[in-house]
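There's a structure below that I have some questions on.
Heads up, one of the protein chains got dropped from this complex, but the rest are sitting where they should.
Naming follows writing order (A and B), and every chain is counted from residue 1.
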Amino acid sequence: MDLTKDSHPVEQMTNDAKVVDQFKRTIYLAPLEKLLNLARGYSLWPLGFGLACCAIEGLMCVQDPRFDLARFGYEVLRTSPRQADVMVVAGTITKKMAPYVVRLYEQMSEPKWVIAVGSCAISGGPFVDSYSVVPGAEKLVPVDVFVPGCPPRPDAVIQAFMMLRDKIHGKVVLSSAR
Amino acid sequence: MPGKEMTVIIEEIREKFAGIDVDEKMTVTVPAADLLSLMRELKENPEYDFNFLTSLTAVDYPEHFTVVYNLISFRHGHTLMVKVKIEDKEEPAAPSLTPLWGGANWQEREVYDLFGITFTGHPNLRRILLDDDFAGYPLRKDFEWEGGRV
Partner (left out) sequence: MMQTQEITLNMGPQHPSTHGVFHILLKLDHEVIREATPICGYLHRGIEKLAEARTYTQIIPYTDRMDYLAAMLNNTGYCMTMEKLMEIEVPERAEFIRVICNELSRIASHLIAIGTYSVDIGGITGFMYCLRDRELVMDLFEEICGSRMTFSYMRIGGVAEDMPEGFLEKVLKFVDYMPSAIDEYDGLITGNEIFQARTKHVGIIPPEVALNYSLSGPILRGSGVDWDLRKKRPYSVYDRFDFEVPLGTRHDCFDRFTCRMKEMRQSLRIIRQAVEQMPEGPVMAKVPKVIKPPAGDVYLEIEGAKGMLGYYIVSDGSNKPYRVHVRRPSYINLGYLSELCKGWKIADVVAILGSLDIVLGEVDC
């Protein structure tokens, strides 16, 4: 069955315009994966994994009554990686902590995504010249969304969650980010 | 109860301990062999009563290491900076102050971790901030490393 926005399979079964109209409005047919992606995108469970200063803005302040991540359904911060979907890497990753970041990522079950919050998680940030800092989370785990800032405002982290939701739904993210 | 003035205290310890040096900012430099007895005198003599060790750190100069101690007397309100010069740069060592102050424990571990200075008499001298198998002592001036900048 070919599914496009304009043509609905019921049109091949009947000519009655009223029935076709009702069907188009009330019955939505899609591949199963697309429905599952819809559900996944709207109920992400972040892993509570704050490392440094960005965790205060990106994980704590984003849940407070002003910025309220709960409006979107993402406030269920799980502490165990087995129960989480999104790993929010917020803060500087040091070489002592790097094995644990990888282990937590591996313990999460599929499907899983990673948001890198702050310039330390993107590229090492102001500490990139140090002897004990890993220059970016991309060296350890595959990252889906990068949030620049030092630290980024909680609004930026909320936008990152929305971009991730669009990515999961299969939209082309960059054009809808404006 | 007003205690003795700092200048009087400095004169008295200069008489009791022959090897010390005092500069114009009233910083006392003491040889490592006399360190524990000087600290004990400063802490236990009720006229000085330096009961609080507030800071313990080290500096890597070209010819020697210096371990810097800062003491406070809560009762009299005095502060005092004491330095110890360690000439041996291959295997530096200094006496540990853990018998006198528990607060010296973690601060000496940090100095050992970052400079490599061994504190004799420390109950648990292991690395604290870096990995146990880290090679080298980062805060020494001759430490070489590669940063992450591309």
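Please note the rule applied: a residue touches a chain if its C-beta (ideal position, glycine included) is under 8 Å from a C-beta of that chain, and two chains touch if they have at least 3 such contacts.
Keep in mind that what you see is a predicted model, and the values were worked out from it rather than measured.
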item: Contacting the left-out chain in the complete assembly, out of B:Ile10, B:Met26 or B:Leu139; value: B:Leu139
item: Candidate in contact with the missing chain, chosen from A:Pro126, A:Pro142 or A:Gly170; value: A:Pro126
item: Among B:Ile20, B:Leu36 or B:Met81, the residue in touch with the chain that has been omitted; value: B:Met81
item: Interface residues of chain B (partner: the chain not displayed); value: 25, 51-55, 57, 59-60, 68, 70, 74, 77, 81, 101-103, 105-107, 110, 114, 127-131, 138-139, 143
item: Where the missing chain touches chain A, by residue; value: 48-53, 55-57, 60-61, 63-66, 79, 91-92, 94, 96-97, 100, 104, 126-127, 129-133, 150-151, 153
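The rule is short, and it goes like this: only the chains that are shown with their structure count from here on.
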item: Footprint of chain A on chain B - complex, ascending; value: 130-131, 138, 143, 145, 147-150
item: In the complex, chain A residues that touch chain B; value: 95-96, 123-124, 128-136
